Structures are given as C-alpha cells and as structure tokens.
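Working notes, structure below.
Note that one protein chain of the assembly has been removed; the remaining protein chains are unaltered in position.
Presenting chain A:
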Amino acid sequence: MIRKFKVWNFSEPYYQMYPDTWMTMDEKYVERIWSLLKNAIQEIQKKNNSGLSFEELYRNAYTMVLHKHGERLYTGLKEVVTQHLETKVREDVLHSLHNGFLQTLNNAWTDHQTSMVMIRDILMYMDRVFVQQNEVDNVYNLGLIIFRDQVVRYGCIRDHLRQTLLELVARERRGEVVDRLAIRNACQMLMVLGINSRAVYEEDFEKPFLHQSSEFYRMESQKFLAENSAAVYINRVEARISEEAERARHYLDESTEPRVVSVLEHELIERHMKTIVEMENSGVVHMLTHTRTSELGCVYKLLSRVGEGLRTVADAVSAHLREQGRALVTDTLHNTNAIAYVQNLLDLKDRFDHFLQNSFNNDKIFKHMITSDFEYFLNLNNKSPEFLSLFIDGKLKKGEKGMSEQEIEAVLDKTMVLFRFLQEKDVFERYYKQHLAKRLLLNKSVSDDSEKNMISKLKTECGCQFTSKLEGMFKDMTVSNTIMDEFKEHVLSSGLNLYGVDLSVRVLTTGFWPTQSATPKCNIPAAPRNAFEVFRSFYLAKHSGRQLSLQPQLGSADLHATFGAAPASPPAPAAPRRHIIQVSTFQMCVLLLFNQRDRLTYEELLNETDIPEKDLVRALQSLAMGKPTQRILIKHPKTKEIEPSHQFYVNDAFTSKLHRVKIQTVAAKGESEPERRETRNKVDEDRKHEIEAAIVRIMKARKKMAHTLLVAEVTEQLRVRFLPSPVVIKKRIEGLIEREYLARTPDDRKVYNYVA
C-alpha cells in the first residue's frame, strides 16, 4: 500500500472558513462524519486504503474534535479496532493454531502495525488535543493495547504462543534446527506490546522461558556430573553458557542474555560448586597433585562467575596446601636435616606460586590464602627459625658447589619470603648471629658481598635494630685486621719475642657477638699463651680501660707435626713424615701435652687441660675416633665411650696424601636438645626485656592508658619479632608496677599512669 499522504502543514485554515454559527453541530452531522471515518478505518484494516484521501479524512477528524466530539471519535475508534481484531484477526489466528501459527500471528501483527500507523496519522489532531487533555492512551498505543488483550493474550492464543516458543527453544537445545526468525519476531512483538516496558515480554515469554531453562539445566547438570570428570564438566558448562548467550542475542530479546546466563550459572555452577571442586580423582586436589595447570585455570575462570565460587576453590586449595605443609613440617623422620627441610618448603612455595600465576590469575584471594597457610604450618614446628638460619648458613659458606652469585641471591630472596612467615623472628636472629659468627671467625664465608647483601635484606624486613649488631660483627673483623697489621709492625719494630708463634688475633666487641653463658676454661700451653700476652699488652696500651678475655672455644691453630720418628711396626713407612695439622684450640692443648708424655689417660687430659668435659670429648673424638686420614691419636681401648682410665697416644703410623691436614671437629648440625633449651631460655629472657621496654616506651609517650589498649599496643609493636601472649605482658606490667615505673590510677584500676 503506497502512502498517498504528504507531510501536512498543521495550520488550521478551516476555522477561518466556518463562522461561529457552526459552533454547535447537530448529532446527525456528527454521526455522518463518524461513519465516514469508520468506513475509512475499516478499509485501511482490510488493506484497501489506496482510494482514500488523507486530507479529507484528517479534516473530518479535526472537525469532530474541534466541535468537542473527540470523545465520540475516540470511543468509535476503540469499537472499530476492537471489532476488527476480535472478529477477524483473532479468528484467523485461532484457525492457524496447529498450522502455521507463528507465521499467521506475525502477519497479523505486521498488518496491525501498518494500519494503526495510518489510522493514527488521520486522527493525529485527536491525539494532540483530545488525548492529551483527557489523558487517555494515544491512538497507536490504544491499538497496541487492544491487539495485546484481544489477540495475543486471548486465552488459548496466549498459552499456545508460550508453548510454541518454549518448545522451539527446547528442540534447539536438544540439537535440532528451528525457525529462529519466527521466534525473534514473536519476541519483538511482545516487547513492543509492553509499551515502554518489557512487562508483556517478561510475563508472557521470559519468565516461563527462564523457568524452563532452569529445569532443563538442573537435570542436565546432574546427569553430566554423574557421568563426567570435573574438567569435562567445566568445558561443557562453558559451552552451554556461550550457546545460551548467543541464543539470547540472536533471537530472543538481548536483555534476556544476562538473565539466562545467570540462570545457567546458578544451576550449573553455583549448585554444584562443592561437588565440582571436591570431586574425587578429578577435582581440585587431583588437579593440584597432578599439576593440571590449565584445568585449574578453567576451574578458576568458571567459578569466578558466581559469588562464592572463588572462595570455594580457595578453600579446597588451602586445605590441600595446609595438609602438605603440615606433613612436611611435622615429618619427624626427615626433620633432622635443616637444608632438606627448608628446601622442601621452598619447593612447595614455588609449586603453589606457579599455580597462583598460571591458574589463578594472581588473584588476591589466592595470594592471601597461600600466605596465611604458610604462616600457619611454618610456625607449627618451633625449629623452623633455626633451620632457616642453617639453610642460609649453608648457602653463604664456602664449598657451595657451582652456584653463581646470582643463583645464590635468587635462593636467598626466596628464603626471605619464608622468613616473613616466621612468627618467632627473634629466635631466628639469635641463630643467625651464631651462625654468622662461626662463618666470620672460621673464615668460611663464600663472599663478603653475599653476606652484606643478606644483611641488607634483613634490614629491609626488620629494621636496623635487627641488623645493627650483625653489622657490628663485620666492623669488628675489619678493625681486627687493622689491629693485626699494626701489631705485626709493632713486633717487627720493637723486636718482640713471640715464642715462635705466628699469632693472629681477632678482637670481638662483646655486645655484638653471640654471648656464651660462660667462657670455658682452658690451659693454654706456654708458647701461644705468652705470645698472646704480648698482644694483650700491645692492645691495652692503645685502649686502656678495656678488658680482653680469650675465647678458646672459637680459636684454631696450625701445628707442625712430625710422625714416625719411632715407627711402631710394619707396614708403617720408615721415614718420619712432617705435616701441618689444622686443629681447634682445644685440640691444640691436648696435642701439645704429648710433647712431654707419650701416653695420657682421659682423666689426666681432663686435669691438665682444664677443658670442660663436653668440649674435651668432642676434641678427642675428632682426633682419635674419626676417619683414618684424620686419626692423629690412638685410643686404647678402641671403644666408642671414653672412660677416665682410657689411654691416648700419638699415632705414629699416621699418613695422609695432603701435607696440610685439617681435622674436622665433630660438629652438630644444629643444636643438641640441652643447647636448644638454653637458647630458648635466653630468648625468653630477652623477650621479657623487650616487652618491658615496649611498655615503658608506650607509657612514657601516652602517660595514661587503659590495660586492654596497652596490651594491644605492645603486641602490635612487637609482632615483627615475636607474638607475646597477653598473660606475659600482664606479668611484665605487674613487675613494672612493683618497680614503680607504672601505677594504677586511683579512680580506675584498669588504667595505668606513667610514673616519671
């Protein structure tokens, strides 16, 4: 149908042509006009509008409205449209219920729209004036409403429409090919019929559609879960979601997309989160154990769609990690080797970092989870601080095969990550000092730079209070070297006698170096003793007011030894052999005694050297009961235990390929139990002081503070080193009250005052 109408210029010339006598129209005239219009409308509805004059029709409508007969027109319009839709259109549609229903409906809809447009154009004056004034629906909308109520929502048509559409979708879901365009048209129609709202679409189609989808996927998910592994299920879910989204975009209304996706997410994912994650032999734990990185990535991606999805995954991963970590840490069989212990932990961390990066997208939830899990199990074993220090010790000592400085640095960085998880950092500090002292004094550091590097890492973590003493230790070494140079010059220039001893002294400032409970006694033989006295005078002359005390447990000596001067029996070689043997100070004391006597009992050795028993035993064990290439002395009888009456004498049959033989001291890798307890006691003592210092510091600044607040502050300040318990803090507060640093306020015993 070609429109014959042109854009009309809406000035109202007619009014001028008809004088006032025409103000009232008689009924007959009105009816005549109306009949005209009615016919026209009906022709339009029959698609016979070609013979109509737009201008005339418009004018008639205009006249009616102008003379206050808009109501009649409006009512009439309503009747005509209703009648047409009821009697003609609806009947057609009803007849087509089982034969081309959607097509028929769609055609009816199209036709209706077209005719309504034309009708609206004719009645436009009524739209502008009457409709507005009386606040009724405009012509086009009126048409929509009637079409909606009389056709689309008419009882069985409504039901049939819904069923048809749903059935089509169901079939497509089953894999069939359906007429998408028909569905699309129907959906668009419903959207339009809502008149500025999607209510009709929603009620007549979308709600039931979502309901059906929900049921469908509920069934499918159960079936699929039962039959497939987690990974396969997840892929399937992803596929279905894509499919439904595409469907919504293509032929439903696109506003349905988020709604239907949300239904799928709920049915396929949310309902089964735990099942997926915890599936035996294919769930998250299985994926972790078998390093299925990309599968885990899929799990992550999928479950991040729903609110609690990632939490569920993280919980499962965390449980597994904690179990692994706990097993590692409490494995008593293998936990004597610090190096292996720490290495295993580093490997575990690497493993989970790999997952964090490659499966879990560096997600914060997972990052925090890994941190808190490590914090949890690392601190289950109270030897962790010691072992960590031993591990670092191993890396910083000479003899670490084939690691470049960068490799060492990389390992140390990773170790620092573990350090951060430690709760008892002050225990670590104590051990680190001990181990560093040994490295420095026994000259075992692989490089000064690596050492300094490590210290600056610790400084970044813990502040300078932690590292100031360590740095002090280094300074002592440097200063000692300078002093030794000065001493050597001094000896040369003054021609002093050093009794044939090439002396080397390191002066250690007491506060920096790990303290011994008491310096062990030791009878130093004459020559070295006298040589040391020369040094002592020299030093004290420079620094009067200081005190020097010899630390025999830390020293070493090189001895010229001659073996085989009197060969015992063949197959011992005949000629005497000279060696240089490197021994500890204690061992030196023992060996030099054999210059005077051939044989000595253990008891005699004990008395003459004055060395503490446990140290003497260690010294003798290395000298007499080690490998043959180390056996300087022979013990008689050759038992493992050392009794007071057992005898020792020089092994004249001693041989070694090396000229310079280093006697290894039987060193414990890590402390013995009593030593560990002692260290722990020292740590507890130190902690008491630190707590008190913190309390005083805080109270001095605040002057007045309530008990619970004070405890919280103290805990907060000390947490970088260790975690004090509230009871311990309370005890320290009481101690300070007694010593009158603090007092309870007279009004409230729960609040403390600082006593200046």
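The rule is simple: a residue touches a chain if its C-beta (ideal position, glycine included) is under 8 Å from a C-beta of that chain, and two chains touch if they have at least 3 such contacts; residues count from 1.
Note that in this section contacts and distances are computed from a predicted model.
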| said: Given that one chain of this complex has been left out, which of "Eukaryotic translation elongation factor 1 epsilon 1", "Phosphatidylinositol glycan anchor biosynthesis, class U", "Dehydrogenase E1 component domain-containing protein" or "Defective in cullin neddylation protein" is its protein name according to UniProt? | reply: "Defective in cullin neddylation protein"
| query | If the hidden chain were put back, which of A:174, A:560 or A:749 would touch it? | reply | A:749
| query | Tell me, which residues in chain A touch the chain that this view leaves out? | reply | 707-708, 727, 730-731, 734, 737-738, 744, 749-750
